[in-house]
Structures are given as C-alpha cells and as structure tokens.
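Of the protein chains in this complex, all but one are displayed in their positions.
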Amino acid sequence: MKKMYKVVIPGDFISEDVNRAGEGTYIEEGKVYAMRYGVVDDKDEIKVVPFVGKYQPAKGDVVIGRITEISFPYWIVDIASPYEARLHMSEVTSGGKKRVEFGSMHTYLDIDDLIVAKVTNTDALMRIDLGLMEDFQLGGGGRLITIPHTKVPRIIGRKGSMIRMLKEKCNCFIFVAKNGRIWIKGKEEDMNLASEVILMIAHEAHTSGLTDRVADFLNSYHRIGDTGRG
Amino acid sequence: MGLEIMDEVRRDYTYNLVRRGKREDGRDFQDYREIKVEKGIIKRAEGSARVKIGNTEVLVGVKLEPGEPFPDSPDKGVIITNAELVPLASPEFEPGPPNEDSVQLARVVDRGIRGSEAIDLSKLCIEEGEKVWIVFIDIHVLDNDGNLVDAAALGAIASLLDIHIPAERYGLSGKGEDMIPMQDKPVAVTMVDIGGEILVDPNYNEERAAVSGLTVISNTDGTLSGIQKYGREGLEEDKVSEMVDIGIEKADELRRKFL
Partner (left out) sequence: MKEEGIELIKDGKRLDGRGFDELRPIKIEVGVLKRADGSCYFELGDNKVIAAVYGPREMHPRHAQDAKMAVLKYRYNMAPFSVDERKRPGPDRRSVEISKVSREALEPVIIKEFYPKTEIDVYVEILQSDAGTRTAGINAASIALADAGIPMKDLVSSVAVGKIDGEVVLDLNAVEDNYGEADMPIAMIARRNTITALQMDGRMTKDEFEKGLKLAMNACQQIYELQRTALIERYSEM
C-alpha cells in the first residue's frame, strides 16, 4: 500500500504558520492556502509541489532547448516554457573570436537541433537569454524524454541518490535538465529500461517509498531473453 | 502603450475619488447623469428614440416586417434585438462582425423585454403558423461614455411605446392592431462596485475603474425581468441584494420621468 503525500487543490487550507509559506501557496488573513493542485511538502518551507505545470525559467537553470527559428543574430529556442528563449550568435564562437556571417547561422545550429544551455538572464518583459554550455554536446544516437518539470527533483532524488541508481542500473548516460527534458544515451534495450523507469518515477512522484520500489523494479528486470515486456 | 498608461492613471484617480466619497462629475453615488430621451427622430423606422445619458449617446430604431413565426410558437410575433458598437462611438470600437460586448448588450436588452412580456407577442400574429410581425430592435451606439445598457434599454422601450404597425405597406390593412401592444415598461439600471461602494450609472472611467457590475431590469410592479453580472471579480451576496433593491428603486424613477 503506497503512502501518499497530502494531495491538495487550490484553495485548500494548509497551515497558520505564515512565516514558512513557500512556493505554490498564498497567504490570506493569516492563513496559508494551496495555490496549485499538487502535494504538500512541509519539511522546511511549506510548499505545494504541483503535479504538472509549465516551466518558468530562472537564472542559472540548465535546460535542454530545441532550436525553432533563426532570427539573426539570435536563434529562437523552445525550452518547454510558455516563453521562448534566445541564444545570441556569439555563443557559438568561443569568446566571440570569430564572426558568424549573416545567412550562415544554420551551419552552426539549425532548426530542430537540441542544445544544452544555461539561463543567463530573464527580465520583466519575459525575455530569456541562454548561454550555450559548450562542454556538452547532444550527439546522435540518444533519446529525449520529456516529463513535467515538477517531477525533476524526484528523478534526481535526495542528494542525487535516485539518478545515481538509474545511471548505474540502466547503464546509460542520463542528463536531467531543469525544464523536464531528459537526455539518455546507451544501448537500445538499456535506453528502453531507463525510459520506462523515468516515466514510472514521474507517474508516481507523489508517493513515498518510491526509491525502494524503483530499486526493486530495476533489480528484478530481466534483460537477456526478454519476453512479453513492453 | 500610451493609452494603457493613461488608463491606469485615470483608474487610480477615479478609485481615489470614490474612496473620498466623490465622483468625477460631482454626482451622488446613486444618481444618474442628465438623461434626455427624444422620440420619433428617424422617419424610416416605425419607432425610434435617441437617448443621452451624460455624454453617452445611443440611437435605437425599431422596424417591423412580416415574417415566419418560430415553429414552437406559431401564433406569436418575434423580437430580434441587435446592437452595433460602431467605430465612430469610441477609439476602442473596431469595424467588423459583432464582438462579445455588442452581443451581450443586445441580449441583455432583449432579455428584459422578453422577460417582462412588455410586447404582447400574441397580438402580433397575422396568420397563425404562416405570418407574424417581426419586431427588429436595432441599437446603434453613437458615443460611448459608459453605461450603454441603460441607454439602449431606455431607447428600446421609448421606441416601442410609439409605434404604428405598418400594415398598409405590406397590404395587410384591417388585420390586427394599429399600435404595438405594450403590456409593461421594463427599465434597466446598471451599477458598478468600486472599492466596495455601489455606483449607479457608471461613466466610461468608472466602468474601467470598477472590478464588477450588475444590471438589474425591473418592471412596473417591481418584479425582475433580467439580471446580468459583469466583470473580472466576484460580488458578495449581500452586495448583490443591495444592488437589486437599488435597481428596482431607480427603475421606478426613470420610468416615471421618461416613459
């Protein structure tokens, strides 16, 4: 029997401890209420972690983006957020030593290319600037999985415990970005396992005892001579 | 951009005035602006009225035509109400098909007339199941300084009270009534909530400063024949009750003075 964290809907009363009110809550007349549909996490601050939601970029976040448009001197990047982000062309020319010619931007990054980038700036007009993480390439032969960004902390686990276990047991390269996009790379059947586990964690993120259940699942997963799985 | 900033400044100004118990034009919270009703000014319409409430100006024209009844009421006339927020009336009105505001305006006015049975539709039958009189009520807004509903509703009833049915034009003389048979005079009263205060007959600035409003349409005997809430915020139940009371009271005043 899985134990649930407390599920709340918008408007549910949570606590009178207004000093600890955190993300996903609002305060009215000395009381803390839920602002989202999700689970209550009151370990330090009183937060409501939503089941789903759109990713809101914050400075410093590392995200996986997809190029959607070339608009000199920027690439327009989709980062699974209601807002588009932009990558300046100087980002591809190590320290701006070389100039990118007008009309040749696509030779560096083209439409539909995936990049790993850091959010370098956001402003009140919701303009989002990205900085390319050059030491990180998403080459071919990998797979992109998208989960609600709210589940990312569960994939990482406390002090990285969950992601470490996944990488080890699935024998895959796994990169989890803040915006809910996950890049995995490995052998076909290893990637299948990793995908399945990641989606399972995302689906059950609001239950406790998840780490143990995932460990059990991974340990009992048969690889050679698989029949009837998936 | 400029319009938006001016808007905000005006909204704050209006709000602050209300908090000090005042309105821009010096009115009391429950007072209407100066109202003028002029009937019969459009010759081509069977009935017409020009209503001014302060600077708001609305022209209503009523035309009658024989037409087919609705299948489920074969012996009753038909009312069709339409409103045009024409571009010359306000910098915000754009040419084009009716938008949600003009649709709402027409339907609210229509509701009041229908609910009160102001027009005795059973007396507008020419030939049961075949031909009845269709009453077209067309609201043409000429200047929007707030509270289009009350002006339009007043104009509609004023137009209707004075109509001769154009039987000869359609070769139908001798059949049925001469005048449109009116049984009641519903009046719409619109109020807004600004900072918790109820203001009757909001002008344009007050409409923008308000977070919600209510139109109350009532009849000669004090019964209600239409209510419509507007706005992006909620209203408390006791405020709604208070507005309904004020609405019925003010409707009586307007009815006596102008209809």
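Going by the order they are written in, the chains are A and B; count residues from 1 in each one.
In this text, contacts are C-beta pairs under 8 Å (C-beta built on N, C-alpha and C of every residue); 3 or more make two chains touch, one makes a residue touch a chain.
Owing to the predicted nature of the structure, the values given are computational and were not obtained by experimental measurement.
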Original post:
What are the shown chains that the left-out chain touches?
Top reply: A, B
Subject >> Option touching the unshown chain, where A:52, A:133 or A:215 are the choices >> reply: A:52
**OP:** Kindly state which of the options B:37, B:109, B:235 or B:254 is in contact with the chain not pictured.
**Re:** B:235
**OP:** Could you tell me which of B:180, B:194, B:210 or B:248 touches the chain that is not displayed?
**Re:** B:248
Original post:
For subunit A, which residues lie in contact with the unshown chain of the complex?
Top reply: 2, 4, 7, 9-11, 26, 33, 35-39, 50-54, 56, 82-84, 124-126, 148, 150, 204, 206-207
Original post:
What is the set of subunit B residues that contact the non-displayed chain in the whole complex?
Top reply: 70, 72-73, 98, 100-101, 103-104, 106-107, 111, 114-117, 214, 219, 222-237, 240-241, 244-245, 248
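Note that in this section only the chains that are shown with their structure count from here on.
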Original post:
Could you state the distance in Å from the CA-based centre of subunit A to that of subunit B?
Top reply: 54
